[in-house]
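Okay, handing you the structure first.
The other protein chains are all here in position, but one chain of the complex has been omitted.
Moving on, here comes chain A:
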Amino acid sequence: MAELAKNTENIPLISTEEKLIPPWKEAWFSFSKNRLAIVGLGIVIFFIILAIIAPYIAPYSFKDQVLAERMQAPSSKHWFGTDDFGRDIFSRVIYGARISLWVGFFSVLGSVVFGTILGIVAGYYGSWVDAIISRIFDILLAFPSILLAISIVAILGPSLQNALIAIAIINVPNFGRLVRSKVLSIKQEEYIMAARAVGMKDARILFRHILPNSISPVIVQATLAIATAIIEAAALGFLGMGAQAPTPEWGKMLADSRNYITQAPWTLIFPGLAIMLTVLGFNLMGDGLRDALDPKMKQ
């Protein structure tokens, strides 16, 4: 015993202060070198700002109808033209950013929270708990996601909030599985065994050691999931199962205008472009984050 203690003393101390760069700084360094990722980040920030200051920059209200000015082509008065109710499409697209980002962010937040909790529990405790949770995930994943979302909304009743809940539910298994697999591998690490050996409580191990170490893939996945969530919200809106009139949701705007595609294409082009740009932004940013946070990609 004494011998052992002596050995430990002899281990040379590594001077930590010089070599260790904080991990977030390192990630940012590799992220900022990725030009596409920066473009993505730029787009995302642009839309977030747009959403925040919407009431100050939108020239018109999103719901004021001027039927005498319906389906006017883009002009200096209406930058993006007007829709079939004579509403200003520019203002509606700007307000639409609020809705899409709100749905995207909160639905993903919901799935992250629930997915992570379920994933950790399944991965850490194993046995029958794992079996039950994993099978539930399997069942949820067996449905085409949009179909599942439609059925959930059909049960809850069509509204934006229920669409958000539905999107959150269908994404839970993705995060759950991700976290579970990460937990399974971290559980075997020596520092966890050490923590167990010194008698640390389960909760402390889970939240102090396992969670922080398994969170980075979740962040990447979440960024990408926001993009998917925005598309899903738009799809539900398009099908009439999401936002209800007169909410300026982009997908609903597309659905409302699809009859006028030949007469007034601008009623579709601008909300369509808005969906495309935000989704592209989140995807590029997510890809960049993955490269930055993935230890295997480190140079």
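Definition applied: contacts are C-beta pairs under 8 Å (C-beta built on N, C-alpha and C of every residue); 3 or more make two chains touch, one makes a residue touch a chain; residues count from 1.
The working rule: contacts and distances are computed from a predicted model.
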| item | value |
| --- | --- |
| Absent chain [UniProt protein name; select from "ABC transporter substrate-binding protein", "Lrp/AsnC family transcriptional regulator", "Heme exporter protein C" or "Sarcosine oxidase subunit alpha family protein"] | "ABC transporter substrate-binding protein" |
| From A:S75, A:Q161 or A:N259, residue that would touch the chain that is not displayed | A:N259 |
| Touching residues (missing chain, whole complex) on chain A | 34-36, 63-65, 67-68, 70, 84-86, 240, 244-246, 256, 258-260, 262-263 |
